[in-house]
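Only one protein chain is missing; all other protein chains are in place.
Which chain is which? They are A, B and C, in the order written, and residues in each are numbered from 1.
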């Protein structure tokens, strides 16, 4: 469950933003989770709730977790591909990529030319798409 | 005058594009030259004319050379700056950057924080912005 | 898109009293040996010690210290496995012996991810085996590990000296604190490293001779700790990292 560490990062970053933007309450946070990292949405939602700091600004926050499909693009042959097209991977490869998505380059290959030199164009890991909140002056 | 080598690259790339797009004549090529590389516009125009291959498709090509101002952005302190703001550089530094613009990282520093870890956001080297031509079917 | 990991990095290192980053010029100079030996000596001196191998291309600390590279346990993050008192983290834990060809952005991402999820907890010393070169990995490590103090490994070959000189200039340019220089793999009397150190205004913290017995001791902590190489390295660095009474 290293999802807790990621969830905690999201909460910290949210509070930093709330602080710097002078929010008195955070109403909505949209978190995007890349398909590549294979984080289970419910596990992450659970983790986010657990680490939901006791900061009052987070008391009524609506949390939206969206999974972003992974898209790859090969630097050698320019082929674009999806996660499914990279084939089946063994449990160790999946676990490694779950921890550090860049390990895709150790375990996945371009289905067209076999190169490990591809770009993860989308759907890598955890990002915060938006943070909405209330400001005293608004 | 290594401008000739760059000019020749432009001509080669132009002919490759003409070939792959089935152009019978290239009417207009817009080349953008980054300020950082300090290539003199007239020298480059002269070089381009000299290497203007005897390919008939280039016989009446209008060549436009535009200088693109350099813009830098520091990765450490996020300061954005221009070439002028990096101060005066000695002849060797200028010459090195003229050959390989990335040597800016050896000789220039962020004027705000002193770091060499900045991005050349624009105005690096030579690029072809557009190639227009006539096709038999057009 | 806001990257939440940056917010976590400092928090993950909150319980670490001191961060010593071992760098040098080119590869093969002994950065991994010095990092591993320092971590070993620190642990044997009773200090809570961590070791982070940031060479994603050729991780070596697991070979030198002989720690297992299976997946670390997950516990509200990942928990660096304890190897006889040294808490170790390396890309080899995840990649095994597969090559990990990564471009600059990938390196930045992998580094951020590791720093954001690894829970070092309370440490007296975290040793960072710095990535070779002065590209994305090294620049990001310097940027993200703001509290690190640097030890520069040098050797007396002219090839090595030229590259160490470049590295020191870069460290000075980016204004990180440099503890000093360690001369490694000395084969004969030579003052190249001392002169470089003087020219840059840095102390030579110690000299480690080339040690014929080191290779056979790799992976065996007791034998390693007894080598002349590890003992001279410990004598050079422990007093600097843990000054008397601290």
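As a working rule, contacts are C-beta pairs under 8 Å (C-beta built on N, C-alpha and C of every residue); 3 or more make two chains touch, one makes a residue touch a chain.
Please read all numbers here as calculations on a predicted model, not as lab measurements.
**Student:** Which of these, B:80, B:111 or B:125, touches the one chain of the complex that we don't see?
**Tutor:** Here the residue in touch with the unshown chain is B:125.
**Student:** Taking the entire complex into account, which one of C:165, C:186 or C:231 touches the absent chain?
**Tutor:** C:165
**Student:** May I ask you to list the residues on chain A that touch the chain which is not drawn?
**Tutor:** The list for chain A reads 75-76, 109, 114-117.
**Student:** Contact with the hidden chain only, please: which chain B residues?
**Tutor:** Considering the whole complex, chain B reaches the absent chain at 1-2, 4-6, 8-10, 12-14, 16-17, 32, 92, 95-96, 99-103, 105-107, 116-117, 119-120, 124-129, 131.
**Student:** Extract the touching residues of chain C with respect to the undisplayed chain.
**Tutor:** With respect to the unshown chain, the touching residues of chain C are 25-29, 32, 55, 57-58, 60, 63-64, 97-105, 107, 132-139, 157-159, 162-163, 165-167, 169-170, 173, 187, 212, 215, 218-219.
The working rule: only the chains that are shown with their structure count from here on.
**Student:** Would you identify the shape of the chain contact graph, picking one of line, ring, star, complete or other?
**Tutor:** Here the contact pattern is a line, an open path with two ends.
**Student:** Could you find the two chains linked by the most C-beta contact pairs?
**Tutor:** A-C
**Student:** With centres defined as the mean of C-alpha atoms, identify the chain lying farthest from chain C.
**Tutor:** Checked the centroid distances; the maximum from chain C is B.
**Student:** Report the inter-centroid distance (CA atoms only) between chain B and chain C in whole Å.
**Tutor:** The answer is 41 Å.
**Student:** How many angstrom between the C-alpha centroids of chain C and chain A?
**Tutor:** Computed value for the inter-centroid distance: 29 Å.
**Student:** Mind pulling the residue numbers of chain A that touch at least two other chains?
**Tutor:** none
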